[in-house]
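Below is one structure, written out as structure tokens; the observations come after it.
With one protein chain held back, the other chains of the complex are shown just where they sit.
Chain nomenclature is as follows: A and B, assigned in order of appearance, with residue numbering initiated at 1 for each chain independently.
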Amino acid sequence: MNRARSIIVCGLLLSAVAVPQTVRRTIDGKPDLNGIWQVLNTAAWDIQDHTGQLGVPPGQGVVEGNAIPYQPWAAAKKKENFVSRATADQAEANCFLPGVPRATYMPFPFEIVQTPKTIALVYEFAHALRTVPMDGSAHPDGLPDTWMGDSRGRWNGDTLVVDVNSFNDQTWFDHAGNFHSDALHVVERYTLANPDHISYEATVEDPKVFTRPWKMSMPLYRRIDKNAKLLEYECVFYQQEEKFKNAPFK
Amino acid sequence: MQKIFMFATASLLFAAMPIAAHHAFAAEFDVNQPVKVHGTVTKVEFVNPHAWIYVDVKEADGKVVNWHFELGPPNALFRLGWKKGAIPEGTEVDITGFRAKSGEPVANGRSITLPDGRELFSGGSGPGENKPGENKQ
Partner (left out) sequence: MLLSNSVSVAAVLFGAVVAAGQSQPDLQGMYTRNGVVGLEGQPPENPIDPSGKNPLSVSNRGDGLGPYPGIFGQGGTVLRQGQARQQRRTGIVDPPDRNLPWKPAEDAKRRDFLQHMNPAADLRHVELNARCALPGLFQGEDGNNPYQFLQPPGAVVILYDYNHTSRVIHLDGRPHVGQDIRLFMGDSIGRWDGNTLIVDTTNFNGRVAYSREIPYLSDQLHTVERFTIADENTIDYEVTIDDPALFTKPWKVAGYFTRVPKGVESLEFACAEGSQTLVNMFGKPPERGR
């Protein structure tokens, strides 16, 4: 980007994670996360270690310890999900909103729009969108269940912490059938490791499905391509064009 | 300085505000197939773009059919003070509407009344605040 900026970086104070001093800061002194980011892993297919198959690239998992602490009934449900994933994974089958944190690691770029009072996360996949109030407000009471959750953000030193709840139970964590209930609670942490990499962590908690909280972590890579921008991946529309091309059916 | 032009704009903004402008109601529901059912609520989904009420209805032959009634956008309700869980499962309701053109047990939910005559979603904010026939617009 051809921006004219002059930056004076002054001493970092107490921050939980050390951010290099080459990192650009915004007008309110926070690490500048603005830009387009994308993962380079295969978590979208399977967040755990997985061997390659036709159509599925192999990958080392993003789950710390590689174990997802399902309750016994849920471990069985995950296996059922895997078997029926071609139709049961609504993000892939229907192009529905992918939920959190899956939206982060879909194989599509997303954009962080950072201002002091509000941060927006704009995803190219299905034009998914999250707005993150940074005003210290609490999650509203009695919100309708949502696909992308209700997000509330704050800075912990130089780490952006986003607390997300009010989910429905319709999204999966990946195409392998890893799932959650409407009690899902996710805490994301975004830390600028250097100007072009964010260290991203998502702590997942769901007392209806898991025996304890667990964590995923992965780097986010800045899209430094010249004039990088999000385009449109309108798979709902593309699917309709295909499914209803001979409509009406009666 | 931007001039303000005094056009006689019809106060469309405050009158016939189109709800659910994102879909063609008349193309989906059949005005020639009015429905009226009595049943018990099995589920209420506060999902966009439309909230849904699912109602178990006992047909004449004794079979129970789960009807799906489409309502308007729930965000409007939330902003007006209706919260998730406001209508519990098992609530008895009378619902009128028009059946979907597809012929499935799907209809819009035009009016929803409780056994005591109170109309659900009739205005005001939140359940328990509506009085029969009251329509605060």
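Everything below uses one rule, namely that a residue touches a chain if its C-beta (ideal position, glycine included) is under 8 Å from a C-beta of that chain, and two chains touch if they have at least 3 such contacts.
Being a predicted model, the structure only gives us computed values, none of them experimental.
Considering the whole complex, the residue from A:D46, A:E111, A:D163 or A:D206 that touches the absent chain is A:E111. The missing chain, though absent from the display, is touched by one residue of A:V63, A:M106 or A:A128; that residue is A:A128.
Of the residues in chain A, those that touch the hidden partner chain are 1-13, 21-22, 24-30, 32, 34, 86-87, 90, 94-97, 111, 113-115, 117-118, 120, 122, 126-129, 131, 133, 137, 140, 143-144, 146-148, 170, 227, 229-232, 234, 236-237, 240-241, 243-245, 247-250.
Hidden from this view is one chain, which touches chain B at 2, 4-7, 9, 13-29, 31, 45, 47-52, 70-73, 75-80, 97-98, 100-102, 106, 108-112, 119-123, 135, 137.
Here is the rule we go by: only the chains that are shown with their structure count from here on.
Taking each chain's centre as the average of its CA atoms, chain A and chain B sit 33 Å apart. Residues of chain A that touch chain B in their complex: 141-145, 168, 250. Of all the residues in chain B, the ones that touch chain A in their complex are 46-48, 51, 74-75, 78, 83-86, 102.
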